[in-house]
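Only one protein chain is missing; all other protein chains are in place.
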Amino acid sequence: MARMKFLCDAERCIECNACVTACKNENEVPWGVNRRRVVTINDGVPGEKSISVACMHCTDAPCAAVCPVDCFYTTDDGIVLHDKDLCIGCGYCFYACPFGAPQYPQQEAFGVRGKMDKCTFCAGGPTANNSNDEYAKYGANRVAEGKLPACAEMCSTKALLAGDGDMVADIFRERTLRRSGRPQTWGWEQAYGAGV
Amino acid sequence: MKLIKKNTSAGAEQVARSGFPSMFYTAMDRRTFLRRSGLTAGAAAVGAALPPTMMRRANAAEKNTREAGVAAEIKRSVCTHCSVGCGVVAEVQNGVWTGQEPDFDSPFNLGAHCAKGASLREHGIGEKRIKYPMKLEGGRWKRMSWDDAINEIGDQFMKIREESGPDSVWWCGSSKSNNEGSYLQRKFVAFWGTNNIDHQARICHSTTVAGVANTWGYGAMTNSYNDMHNAKCMFFIGSNAAEAHPVSMQHILRAKENGAKMIVADPRFTRTAAHADQHISFRAGTDVPLIWGMLWHIFENGWEDREYVNQRVYGLDKVREEVAHWTPARVEDVTGVPEAQVYEAAKTMAEHRPGTIVWCMGGTQHHVGNNNTRAYCILQLALGNIGVSGGGANIFRGHDNVQGATDVGPNSHTLPGYYGLAEGAWRHWCRVWDVDFDYIKSRFDDGQYDAGGGNMAHPMNIVGIPVSRWIDGILEDPSNLSQRDNTRAVFFQGHAVNSQTRGPDMKEAVEKLDLVVISDPYPTHLAVMSERTDGVYLLPTCTQFEQRGSATASNRSLQWREQVIDPLFESKTDAQILYRLAQKFGFEDQMFKNISIEGDDMPNPEDTLREINRGTWTIGYTGQSPERLKLHLENKHTFDTTTLRAVGGPCDGDYYGLPWPCWGTPEMNHPGTHVLYDPSQPVKDGGLTFRARFGVEREGESLLANGSFSEGSELRDGYPEFTFATLRQLGWHVDLTREELEACARVAGVDSSDLPRNIRTASTEVLEKLDGVNWKTDLSGGIQRVVIAHGCAPFGNAKARCEVWQFPDPIPVHREPLYTPRYDLVAEYPTYEDVKASYRLPTRYASVQSEDYSRDFPLIFTSGRLVEYEGGGEETRSNPWLAELQQEMFVEIHPADANDRQIADGQDVWLDGPEGGSIRVKAMVTERVPRGTVWTPFHFGGHYQGEDLLDRYPEGTAPYVRGEACNTATTYGYDRVTQMQETKSTLCEIRAA
Partner (left out) sequence: MVSVFGSRLAKMAALGLLVFTLTGCYESASDVTLYEPGVYKGSDDPLLNQAGSAEREDALRERFGGQRDR
């Protein structure tokens, strides 16, 4: 059985935010909720690297483990989804998640927390596939249509990949092999000097 | 424990609706919240938004939200932002744009987008757009009908025409118009009777086009983004592709994975530099010394490609003389770059060929921009990198159709196709337009004015006021202008103003005008930046998704766009508006003689493209018929993504988009030219030579190619451009068909009855008349067809030249920016003398540089792009998905400079320019900029010198994000050849607010 995974190739990520807006567009995510965002380290200096982060769809999801109302479930291919009708907006999954994936759209200016929203791997939620209800609550269900998440499909440099973990790993492995022909990529020349 | 479902809270939604102006219901609830709650700085906004579960489902069509169970139509288009030309797949339900899918088939983007491309669907929502025609009256925006708007504007323009002449209306066309729209913009002003029209290319790559075209014939990108897969080295100077052309990075990083080296020369450590092997930080405005510094090492080590130079390059020895001056020590003094770095870059380029050079605004936007661009070309010529796959001068153009608009659109210095403005050019286009030359001439002001250097000419033959100087047309003393009177009205169709320099002068100019007309999907900074209370018209104009037509990507490929949705609100397309005005002025029948009109007022795009095909022989825009382009659209997946060639399928052998030159008529079926100037392929397969444009000989040396010629060429050496005379000399004129001969005869003014059956028997008189017809004026394409059948290039086979003798600096030299922090260098590298008349205006150089501003304004002020926004930014800052990502205008300042001024990160500061403009922005303290240089994005507008202009926008049109336009604080300075503005190297000071 395939296991769905994301991978963001930091060598290719240019922080263009296509993944962020593709998700906003595809799922009509409101202002203030960021299912996906790009994180940059060493901004502005040599060694700057960016990586796109959303829900990692963990195999042993901490969000699911701590939810007091057990509104999470995992599909057979590893996508972690939740039922917003059950969600009480307690925020505990946000505490638990190491990636900050759970988001809470607010009703008013002063922090009343609404139902948790997060990346669904574009697989919707526990309601009829591709129904208006599903779209309103969870956004698109591309997986039910045989498509993959919009963020990865629209990544400007094909840094962000989403799909069967084995296939994603294949692509990344191939790239790594190609890059090994370029010691500069790994900082060899910086460490050992040119010509090594 | 029992769990109880919570009810949707009705209260929240009521709050949303109250107070919302319900003039027209298109807004969605969450956007209303956005408006009411405002935006916070920096971190994620606490702007209230309804949680998804609490959304009330309303009619999908009103909300642009996809509807289950409704079939979606697929429409294919091209992104409207940058020149990469990413394919767009739109899903439309019941005429509403409800989804976007990746266009995997497109060989340009392979499904990818950047943030702007991934958010294009918002164009179909357009909440902040101008909804109907409006005018500013007594400080309030008043709605009006189209008819009233056209009549009022038309009447006022006619009055100005009568009182001051047609040159007193200054028109601005657009790089965002498609080919058909931009072509009609240029045609329109010809019928109105002026050359006063321009577009974004002026302030973008005008110096590139002039510099490059004058070096080897055409001024466009020589290879393509895709061809970069083949590069062994990529040298970027003044180009931040990661933010300006994000999807190009897909190709660039693939090249890198193939082993290519990457060098980025930029004062700033850009996101592109972060991916590079070498980053060279040099002082803004010192491009020529840096390139000459690299060439110094190349010549010193004998790395130049001698055979290539001997065969295909003229004048390199003169460059050697200049380069000898630029020793490593001098280069370091002027540019700040140590010898080791320059040497390494040169060595890398030399050892990894073919190598390509990429440049953008960092190199072009200087008053010596034409020197910079030529220096870049010369570097590549010395290395033998032009005309090879993986090499080239890969100029990344800006807007989605800036290439097309430059090629066939609204330029002040030429008619479509770079024919120029001499009488011959006008006669050619009048033939194409099927109108009388004298009629067109009569439309112009009948005077004689200084066309530069004291040469008097008719306005028809004088280049018009460029967009970089439109304000001076208004402000300058009319006796100093090369036209009858000042500009009294402006018509801006698809062009922002916050991308031009000298904000305070602009404000003064705008306030002086009789009227301002803005034809744009959005109000733009122009609508609000002045204190005018009357006489501003807003005409809602369509985006590229509300019409069909073709656009030309940076690599010269044309792509056809299908119409995605009907015009939103009361918008009209560029072409419709021009038609309406043409009707008002009474010349619509003449102007649209061969272009059918759809409905009331929409010029048929296919007919328009066909007219372009019939007239644009110079650059080979003749083979790209609508039919061929649509066939490419249907078969994108058959094109190889590195060679861009179709392998099998209905387009077999074509290059994707038929990149120009696509010689001859569409019937000739030329595949387009992917890599320019590549003699390894026959011309009929897309190969080419350097253009013979500059004469045959100079100072005793031949300018024609020396032993280099195209594969399959019957002429095994250099040759001049082809005329009927040349054909005759070679005996090839007999290959012309009867039809082609008749067409030549028409051009030559020979009666077809004087043409014998056998052309060999024609009289000398007839032949001599025919002799004058050339590959550019022959409307049949026969000369091109015959020449190519014999393996030759219609435009000749010459050497590229390093010396452009008509330019003020025949060999590129360094000149300090007008506002320079190194005043000590001005004596040795001064700017030009002031000029009395250039592009109709006096233009100052030395008189600006005569004063030293560096003590009061010690910081170099430069600007650039953000990936989330585009151009003037009104459109992208009105898209909530993008606006959320960049909510504040800011200035990047180095920690040392910040500490010197007691400025902390995130603090409000004033940035003061030496000409009096000041902007209030947030400071971003970062090491991205070197010490002594500050950088701002240029996309912001809607603030002016500390004041938020929100109240001046028509209700519901203010972009989500507004900010200071950096150009409020920029300064005077214009390229000596093209009037490009000097935005990349000026001065400023920063102080805490």
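Letters A and B mark the chains as written, and numbering starts fresh at 1 in each.
The criterion applied here is as follows: contacts are C-beta pairs under 8 Å (C-beta built on N, C-alpha and C of every residue); 3 or more make two chains touch, one makes a residue touch a chain.
Source: prediction; values computed, not measured.
Student: Please identify which residue in A:Pro98, A:Gly146 or A:Gly193 touches the non-displayed chain.
Tutor: Counting the whole complex, the residue in contact with the absent chain is A:Gly146.
Student: Write down which of A:Val38, A:Val53 or A:Leu81 is the residue touching the left-out chain.
Tutor: Checking the options A:Val38, A:Val53 or A:Leu81, the one contacting the hidden chain is A:Leu81.
Student: Using the definition of touch stated at the top, determine which of A:Ala10, A:Val45 or A:Ala65 touches the missing chain.
Tutor: Candidates A:Ala10, A:Val45 or A:Ala65; residue touching the omitted chain: A:Ala65.
Student: Of the listed residues B:Gly85, B:Pro102 or B:Gly315, which contacts the missing chain in the full complex?
Tutor: Of all options in B:Gly85, B:Pro102 or B:Gly315, contact with the hidden chain holds for B:Pro102.
Student: Which parts of chain B face the unshown chain closely enough to count as touching?
Tutor: Output for chain B: 1-3, 102, 104, 110-111, 250, 254, 641.
Student: So which bits of chain A touch the chain we can't see?
Tutor: On the chain A side, contact with the omitted chain comes from 1-2, 64-65, 69-73, 75-77, 81-83, 85-86, 123-129, 141, 143-144, 146-148, 152-153, 155, 158, 161-164, 167, 171.
The rule is simple: only the chains that are shown with their structure count from here on.
Student: Suppose each chain is reduced to the average of its Cα coordinates; what separation in Å results between chain A and chain B?
Tutor: 36
Student: Taking the complex as given, what residues does chain A use to touch chain B?
Tutor: Per the stated touch rule, the residues are 11-12, 14-22, 24-26, 28, 30-34, 43-49, 69, 84-86, 88, 104-109, 111, 114-115, 117, 130-133, 135-140, 147, 150, 153-158, 175, 178-179, 181-182, 184-185, 189.
Student: Could you pull out which chain B residues touch chain A in their complex?
Tutor: 3, 5-6, 9, 12, 30, 34, 37, 44-55, 57, 60, 65-68, 99-102, 104, 109-119, 121-122, 242-243, 246-247, 249-250, 253, 256-259, 261, 269, 271-272, 274-275, 277, 279, 867-868, 880-882, 884-885, 892, 926-928
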